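Only a single protein chain was left out; the remaining protein chains are all shown in position.
Letters A, B and C mark the chains in the order given here, with residues in each chain numbered from 1 onward.
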Amino acid sequence: MSVKRVAILGASGYTGAELVRLLATHPGYEIGALSGERKAGQAMASVFPFLRHLDLPDLTRIEDLNLAGIDLAFCALPHATSQTVIRGLPRDLKIVDLSADFRLRDAAAYAKWYGKPHAAPDLQEEAVYGLTEFYRDDIRAARLVAGTGCNAATGLYALLPLVMAGVIDSDEIILDLKCGVSGAGRALKENLLHTELSEGTQPYAAGSTHRHLGEFDQELSRAAGRQVEIQFTPHLLPMNRGILATAWLRGEARRIHEVLSERYRGETFLEVLPFGTVPSTHDVRGSNFVHIGVVGDRRPGRAIVVAVLDNLTKGSSGQALQNANLMMGFYEAAGLMAPPLFP
Amino acid sequence: MSVKRVAILGASGYTGAELVRLLATHPGYEIGALSGERKAGQAMASVFPFLRHLDLPDLTRIEDLNLAGIDLAFCALPHATSQTVIRGLPRDLKIVDLSADFRLRDAAAYAKWYGKPHAAPDLQEEAVYGLTEFYRDDIRAARLVAGTGCNAATGLYALLPLVMAGVIDSDEIILDLKCGVSGAGRALKENLLHTELSEGTQPYAAGSTHRHLGEFDQELSRAAGRQVEIQFTPHLLPMNRGILATAWLRGEARRIHEVLSERYRGETFLEVLPFGTVPSTHDVRGSNFVHIGVVGDRRPGRAIVVAVLDNLTKGSSGQALQNANLMMGFYEAAGLMAPPLFP
Amino acid sequence: MSVKRVAILGASGYTGAELVRLLATHPGYEIGALSGERKAGQAMASVFPFLRHLDLPDLTRIEDLNLAGIDLAFCALPHATSQTVIRGLPRDLKIVDLSADFRLRDAAAYAKWYGKPHAAPDLQEEAVYGLTEFYRDDIRAARLVAGTGCNAATGLYALLPLVMAGVIDSDEIILDLKCGVSGAGRALKENLLHTELSEGTQPYAAGSTHRHLGEFDQELSRAAGRQVEIQFTPHLLPMNRGILATAWLRGEARRIHEVLSERYRGETFLEVLPFGTVPSTHDVRGSNFVHIGVVGDRRPGRAIVVAVLDNLTKGSSGQALQNANLMMGFYEAAGLMAPPLFP
Partner (left out) sequence: MSVKRVAILGASGYTGAELVRLLATHPGYEIGALSGERKAGQAMASVFPFLRHLDLPDLTRIEDLNLAGIDLAFCALPHATSQTVIRGLPRDLKIVDLSADFRLRDAAAYAKWYGKPHAAPDLQEEAVYGLTEFYRDDIRAARLVAGTGCNAATGLYALLPLVMAGVIDSDEIILDLKCGVSGAGRALKENLLHTELSEGTQPYAAGSTHRHLGEFDQELSRAAGRQVEIQFTPHLLPMNRGILATAWLRGEARRIHEVLSERYRGETFLEVLPFGTVPSTHDVRGSNFVHIGVVGDRRPGRAIVVAVLDNLTKGSSGQALQNANLMMGFYEAAGLMAPPLFP
């Protein structure tokens, strides 16, 4: 295969750095350009010393990026910035966007959850939702793929096959998430300080107000063929990576386990555990794997499904690379087979 | 007030040490005897160097305890051991038990959740359930008080007033707990090692199989006047102290907030946050306080109630001291007003 | 005793909050005023929800502080700000300053370590260095007491008696510190984020460039009666509280142990461990205690002394309260006897 040249826009954040980490051992890509507004002019080795052994381009401002010869751009820019930047990129450039900007297909839904009209509604329509195992063919043919929210990905892996198969009551879905802090990015916020966050936990965006609900609504309603509105509250945990989704469901646990096992049979990255077993975020850290467990409740007809993934890998940059592999004609799992890091 | 002499049976575990910590600055008690089977013969300073500035009796075996002149014994012994030991204690000794042995009033319920018949069914009947704010008068008059499970306490503070007031659907209660590791004690288990536990999370006793459900069933059914069976799954978090209970409920959020605010008005240790605010375990660590928040869901008629406490303090040893204060005729909050430790 | 009224200037930071925590259970003080520039106008309960059960004045700007009736002010302001503010305070107000501004008695030393001339050199001269156990009488009589650096306090407890007694080679002192992150305050800096800090460690201010060296030079030279210059590098650890100082020394370990034991006999907060035993920061967290251990090296004539304390308590706000107790004529240890929090 011929080597493809990629650019990463927004390489000074965690998802950008995670992309570099994954690309470093992928034989099919060469990193041709890196942008990072706040750190423009710096070497990646000074922004992320863990990458110092790599030979990488320095960070530039977006307007100084040289995209000549670039086959694909990963956009790891902040929400809202992304749509403006992508609108200005050459039409023959393939794009995997990691922001929230192109996840919602519907203009009204976008305005509702993000509080303003979209700046590039035509691209919004064009973009393919990047949940690989459910949009594989579309992604392969796409020019613009929208990476999913990391919370949305975790929940959808647990729920989508069940809503599609009709084996749960789609009107009674409760999703209680436990999230590592890297999902909040490298932003300087008081609540992200080690002192404020370690050794304790609390909910955020409680009461089904989190923006990733836009994605849940879109994908689950599509799967059900009618409007589905789940309840969803995430909790911030004192750990850097990992999301654990506990889905409280109505349906027969054994049947749920069968449907999930069946649906994910043959999927490289999705592991359905033996019935009655629960997964741990420890077992997927730093990897592109998803573990899913199903347990019945003491009350008949009720079950919990628990899904775990690493928010920076399968929930974001690993997913992005998986999708890029499809778009570039590579083996889908190329560069993504490294086992998790434990302990 | 005259100083009371207390003994702590099982002082080499975390709840025992927490009792010593709290008693150390309480003007009304003197620690007269300490037992600890595995560490018998050792000084507390060598078992718990953080207590080395205190002048404490050495640890002895239970059979070597001198209970002469002891007014009250705290039993922080392992489950099952406790019932046998307490059966053999003098009848004129007041007892606060921190084990699970006397929490369930019903012999059949005990056998169901703990897998064998109770060794002291008469004491089981005699014991008062130690959820102070709901059994205050009984505790004041009791000889034997049974400390609650720490998970049970957290959930019951959120739920009991609501079930009593009938403002939620008691058949549709889901309790998703997030628990610090000290609740598992000082036992040498692989899953409690730092390497296995830090930086990740997973559920345990999933699917409503946790023994604290015996307490939930007992107390909530009593409050409702009919059988109530909640769904409950706890998750182990990489933090030492703290429990956060997320209760997913059906009822009007504003009404729920009113009922909780009303019920806990005047309670020293129970703080109901302003409507729409969520609590954090960071804000109660090392203290006897409980913070409770109520948030409405986007779906009308649904709400979440979030309660937090420190499992070793309000969930165990702080509660035990609060109950002992009542039994000894002291000011209920004596020795318990130290603020949480933050950060 | 009559109750004293105190103000805390800079109550929105960690040392300010720690003062409130400690004062909350102290019978001799009443908190009359609180300032906090960035959070002026807010209730303490919203800035520090862990203090929400307390009845506290709201935060104001410094110029809006009402100091009428205030007996003593704790100044927990940023370095450099403190000297300007304190210069403007009434002369009859007693002051315990927690900043670095009055720790160095010498104007040139201040200018050297802090990079500019002092704004209140007369106060600099007046201030008493707040290392309680070594300046007790001066502190009792002082109007202005300068809290020590937390690193300096940890190291000086290990070193001062040894330099005074001449039992170590004062020209060959190496101090390797391990520090919790709360010493860096609540500042929004990238390296203080949970993501950047947890699960790893690194040195900072390496090569004896840390400003606390000004204090070491001042106090150790005074003790030795000649210029003493130690080597000192601190390391940032993934924990919120605690400092562990490993002092690499030349001298006879047994003699060192004797001198320290002798010097601290009778001191409430200083615990010298049995010879050959090492302390842990776990055992002093949240308390005003210092644990010190002495171990001989395999090379004769060499020893290590290891001292631990909680940087926010004994290293800062606990020390401040201990000094205020002396200044107000209270029992020195009042409000400071709560045991550490473990685990």
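To be clear about the criterion, contacts are C-beta pairs under 8 Å (C-beta built on N, C-alpha and C of every residue); 3 or more make two chains touch, one makes a residue touch a chain.
The shown structure was predicted, so the numbers you read here are calculated from the model rather than taken from an experiment.
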| item | value |
| --- | --- |
| Touching the absent chain when the full complex is considered, from B:Ser182, B:Thr233, B:Thr246 or B:Gln319 | B:Ser182 |
| Touching the absent chain when the full complex is considered, from C:Gln42, C:Thr233 or C:Thr268 | C:Thr233 |
| Of C:Val47, C:Leu131 or C:Leu244, the residue in touch with the unshown chain | C:Leu244 |
| Which of C:Gly69, C:Pro90, C:Pro121 or C:Pro203 contacts the chain that the document leaves out | C:Pro203 |
| Interface residues of chain C (partner: the chain not displayed) | 174, 176, 178, 195-196, 198-204, 206-209, 213, 229, 231, 233, 235, 237-242, 244, 246, 248, 253, 276, 278-283, 285, 293, 295-299, 302-304, 306, 308, 343 |
| Positions on chain B contacted by the hidden chain, ascending | 14, 181-182, 186, 188-190, 192-199, 238-240 |
| Footprint left on chain A by the chain that the document does not show | 14, 17, 20-21, 24-25, 48-54, 182, 198-199, 240-241, 268, 271, 273, 279-280, 282-287, 289, 291, 337-343 |
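Methods note: only the chains that are shown with their structure count from here on.
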| item | value |
| --- | --- |
| Euclidean distance of C-alpha centroids - chain B vs chain C, Å | 36 |
| Centroid spacing, where centroids are CA-atom means, of chain A and chain C in whole angstrom | 45 |
| Junction residues of chain B, two or more chains touched | 198-199, 240-241, 279-280, 282-283, 285, 343 |
